[in-house]
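What you see is the complex with one protein chain gone and the rest in place.
Each chain gets a letter, A, B and C, in the order it is written, and its residues are counted from 1.
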Amino acid sequence: MAPASSPLPTLATPGPAPASPALPAHYQAVRAQSVALVQPLLPEDTVVQPTLDVSPPKWHLAHTTWFWETFLLKNYLPDYEVFHPDYAFLFNSYYNSLGSRVNRADRGTLSRPPLADVYRYRTYVDEHMATLLGQLAELPAAATELVELGLHHEQQHQELLATDIKYILSTNPLAPAYLEQSAMPAATTAPADFASPGGATRPAAWLPVPGGIYAIGHQQEGFSFDNELPVHEVLVAPFELQNRLVTNGDFLQFIEAGGYGQFQFWLGEGWDLVNREGWLAPLYWSQDPDGQWLRYGPSGLAPLNLAAPVSHISFYEADAYAHWAGTRLPTEAEWETAARHFGATPQGGNWLETGHFDPQPLAADADPSQCHQLLGDCWEWTYSPYHAYPGYQRAAGALGEYNGKFMINQLVLRGGSCATPESHIRLTYRNFFHADKRWQFTGLRLAR
Amino acid sequence: MAPASSPLPTLATPGPAPASPALPAHYQAVRAQSVALVQPLLPEDTVVQPTLDVSPPKWHLAHTTWFWETFLLKNYLPDYEVFHPDYAFLFNSYYNSLGSRVNRADRGTLSRPPLADVYRYRTYVDEHMATLLGQLAELPAAATELVELGLHHEQQHQELLATDIKYILSTNPLAPAYLEQSAMPAATTAPADFASPGGATRPAAWLPVPGGIYAIGHQQEGFSFDNELPVHEVLVAPFELQNRLVTNGDFLQFIEAGGYGQFQFWLGEGWDLVNREGWLAPLYWSQDPDGQWLRYGPSGLAPLNLAAPVSHISFYEADAYAHWAGTRLPTEAEWETAARHFGATPQGGNWLETGHFDPQPLAADADPSQCHQLLGDCWEWTYSPYHAYPGYQRAAGALGEYNGKFMINQLVLRGGSCATPESHIRLTYRNFFHADKRWQFTGLRLAR
Amino acid sequence: MAPASSPLPTLATPGPAPASPALPAHYQAVRAQSVALVQPLLPEDTVVQPTLDVSPPKWHLAHTTWFWETFLLKNYLPDYEVFHPDYAFLFNSYYNSLGSRVNRADRGTLSRPPLADVYRYRTYVDEHMATLLGQLAELPAAATELVELGLHHEQQHQELLATDIKYILSTNPLAPAYLEQSAMPAATTAPADFASPGGATRPAAWLPVPGGIYAIGHQQEGFSFDNELPVHEVLVAPFELQNRLVTNGDFLQFIEAGGYGQFQFWLGEGWDLVNREGWLAPLYWSQDPDGQWLRYGPSGLAPLNLAAPVSHISFYEADAYAHWAGTRLPTEAEWETAARHFGATPQGGNWLETGHFDPQPLAADADPSQCHQLLGDCWEWTYSPYHAYPGYQRAAGALGEYNGKFMINQLVLRGGSCATPESHIRLTYRNFFHADKRWQFTGLRLAR
Partner (left out) sequence: MAPASSPLPTLATPGPAPASPALPAHYQAVRAQSVALVQPLLPEDTVVQPTLDVSPPKWHLAHTTWFWETFLLKNYLPDYEVFHPDYAFLFNSYYNSLGSRVNRADRGTLSRPPLADVYRYRTYVDEHMATLLGQLAELPAAATELVELGLHHEQQHQELLATDIKYILSTNPLAPAYLEQSAMPAATTAPADFASPGGATRPAAWLPVPGGIYAIGHQQEGFSFDNELPVHEVLVAPFELQNRLVTNGDFLQFIEAGGYGQFQFWLGEGWDLVNREGWLAPLYWSQDPDGQWLRYGPSGLAPLNLAAPVSHISFYEADAYAHWAGTRLPTEAEWETAARHFGATPQGGNWLETGHFDPQPLAADADPSQCHQLLGDCWEWTYSPYHAYPGYQRAAGALGEYNGKFMINQLVLRGGSCATPESHIRLTYRNFFHADKRWQFTGLRLAR
């Protein structure tokens, strides 16, 4: 047993970028995107909460605004007056440091303030933020850091807006479309193999990644969440990763082989869950009376596209699929190592422009020796717990509640999805959900 | 104990009145009232369901319309085409005969169809109903009976709309008003003793009612529900009834005497409930930091009016109060006997015109030898189970589910409330709720 | 409808009988019977609680003893020292007046005190009670009344012991017998038609009962519970009652006609319950792989005896059966009137001597013009709520909790069962259970 001899060279802890002249414009763009997401909805759609995990869109619009008011305006803009004295109670999400708040389960019972007032709230805060951003250079560095955090916070909620809206509409017996086909940007209408669900699937291939001691965590310039730090070394054994995500077509084979009915592929808690809930397929899948598989998506119910990555599966389903296939899920260290090895770059996240509000079919003619699209199709379940990196310290104050207190009983997901804003995707991003969650754009990639 | 001298003369089972030329106008008026009730709300208010008992206002608007479509138009209007094929699933309330339906607990998760579509649905059905009503004379008597039932059904839902809207707005931390004070009809603004919460209370007095054999049940012309029949005789011992309802001021004495903390006044299940829920006062009561009692009403939070009847109490609270006061609740036979004896006539129900959306203060100068306002202030809990009258038969088909299947574990309430449309109040009306319910306008009158 | 001519003569409120010289012997006999009931069990059987309604037999043995200690010995025997300071906490059932107590749901988690200690407790209390009973003549009348109450209290628990033991053993996958066939008294082994389950059934017949004003409630000498008082008049319309209980054979026809699957026969809450619980037959019924109906009884699983009264059914099932049969359940006033009319006398309750630990087959050759066995086969569900009789007053102190606080959401049962001690059965006895309960010996008799 030889002790390792690989000191990490010089891993300067990356801080925030200096306040950039482009920041006000970026702020406006990010804020506008939240509103754009809700624009296709009716006011009625913005208040309901069909399940505990899902928050009403109106709540997201208000909570993200509350974040700016609470962390920036109240602390750094002199004489700032809050928009409404009760909004701190109404729109605090989970910060114990910031006082009491509406029970999460009650978010869907609150018809007031109306959507119109929430838009007024946004305008009010945005106007004051414009003032603040104009003075940012004179403020402490912490203010600039908080602006960056606030932007990423809002982008996180944009992904939640996408997934929560999808869930809200999907549970309605009328299965309404989020965007009418005609309203979709040209890019998304009728990709050839979307129209032909049986379209050819890019062949899967195993790509080797060499073992070694690697440094994991956020190492370049720019923003990261605190949970991506500190950079630290890990020992990775040689392994292979698949060049593409598991597709709907692949997953259908698992279903047709009886995978949901054979306990030996499942973790015990997953097996209990599957039986208790009667799961027979991923979320949003259904069968018409003829046995044809359908799937709810942004334009309503449509035939299942076999060439698209499977998404909306729990960790239990991902793990069971991998067992059934004789493989396994990668760890997050393996995933990050592979992403660095293959030079992955963010390609997704442009969904608002493209109308890609669902994972797109994998192009059938792609080169199978390449590892495509590690970033931006689906969040990929890893076989790693969401624990603190060695040496991680929670920040003091309310921001210490941002990430650290969730580091138990959840699993890390990597990669970003079709609903993740492009500027929000990073190689080192650690998303996390409980093993039973399915309403996010969650899929899997096999390792061995 | 001398038997009463009121032999029942001829107890013809009362049928519906013949189709009247005024029926189309009455139909329009009733239908318009439902819409008027929702008019002060925002679309967001019409979709939420803060507790299982409460239905979203949008649902009420649609369900009452579904009733006309299902029972009248589909059966009696040739070539009628339903407005939307899925609405039968969405807006059936509880009729097993009519197929599957949305779970009651999920009504508040359904943002679609939007409110605008529900209004379109109402217009579509109203237009077809106008045609049908024009032909009513040529249709079987059953059609006319169903029209009458449909009108009373819609009026029942108008009371539910009032109580459900009140609950929805009251649970919002912003405690918004349903009607701004300025928007209220003149009649309701500032009754003298409403402004002075400690206003004089009409003195309570005991009024004797002679014992005897009385005929109970609907005996005159005009509509009744099937549960008010058959007329039958009951033996009533002599008793006394109070001339007025128990007021907020009376009930406050019970609270201040520690009534909520002394088990000996309570039924066992009530005592468990009070402790489990932490009830310390009627629904909608609260105390400000100075200990001043407030009460949520149609114009928001306001000081408690001591002269108004106590309302929004459960049967358990009514029963505990009566025990504490050394008295009891009347039975429904006693109540109906007394109402006949005192010649009670409906006086409430004009709430939409008057803006009385809450029990009004009892006039302090009223004659205490009279039994005032048996009809139209609050539903009065009786000490009678909601069971079938002797000889009651459920109707065949779906209408057999209207009343009969609920005849267990509920108590009869009599009298009608400030939210009951005046033309809907009857001496023989049997309302019914479970003993723990408080969101209706429920109060009590003492007997001994 | 002519009023009946039975004016109530002089309704002296019946008090307890004077302390009789036979009381010590009766005390001993009743106390011995509780022990005898538990004698066939193993210590392990005496501690478990498979469902909330069921109490462990050990608890019954201790609780009945606690009753004597608490109400008699502590109050009337000078210098009495309690057996153990913690037993008041452990074995109080539901008396708020007497302080805190073990949660009902936790009775089955208490292995200590062991059964042997509970027997020691019984002996200790019995010895002191012998002393007290010797002095009873010198004590206030209240003491004698409490002794009578204590004896009836213990007899109530003997019936609960029978039903709870049955439930405990029945839920065990081994379905053990309570009494081996060989251990049963001769009287119970092999009644002819018990051995032949398809045995002839006594024909049902309708027996008329004249209408009138009748006095209801406990009117003769001797003990009654407070809920059987005051005597009061009721108006009863003429009706007919069946000469016998509904049998297993009758009920099987309801099952085979699909009665459990047709909502129109059911009360709404019953229909929900049946579907939620998956009920397809009375409690303790099962089908073997060949479809043969079996029923768990005191000697284990045995073929269903068609000639025995159906028992272990909920009110919902009784009511649905009656609807299906085009009839109804009697009210408790009708039942008591009929019992007086037919001169019913207690015949059951001798089950401990006879080993009849289950309703016995109805003799096939009985005279159908007679109303057989109103008392002592099964508790008969009535269509009457368990409410206070007019003028009822709860007693002061702990005994006020004996009956009064349960007077809501339950139904009255009349008649007594095969598990009711004979000296405990009365014409005026008001038993009460919630509509969903099935573990008592509950059956039905039809009225119309």
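Some notes on this structure:
In this section, a residue touches a chain if its C-beta (ideal position, glycine included) is under 8 Å from a C-beta of that chain, and two chains touch if they have at least 3 such contacts.
Being a predicted model, the structure only gives us computed values, none of them experimental.
Although one chain is omitted from the display, it touches the following shown chains in the full assembly: A, C. In the complete assembly, the contact with the undisplayed chain comes from C:P173, out of C:P78, C:P173 or C:G326. The chain that is not drawn here is touched, among residues A:A116, A:I213 or A:L280, by A:I213. Across the interface with the omitted chain, chain A contributes residues 1-4, 6, 94, 96-97, 210-215, 232-235, 237, 263-264, 266-271, 315-316, 383, 385, 387-388, 390, 394, 400-401, 405-409, 435.
For chain C, the residues touching the chain absent from view are 42-50, 58, 86, 89-90, 102, 106, 108-115, 168-169, 171-174, 176.
In the analysis below, only the chains that are shown with their structure count from here on.
Comparing mean CA positions across the assembly, the chain most remote from chain C is A. Closest to the middle of the protein, by Cα centroid, lies chain B. Look at where the CA atoms of chain A average out and do the same for chain B: the two points lie 48 Å apart.
With centres set at the average Cα position, the gap from chain A to chain C is 61 Å.
Chain B and chain C have CA centres that are 39 Å apart. Within chain C, contacts with two or more other chains are made by no residue at all.
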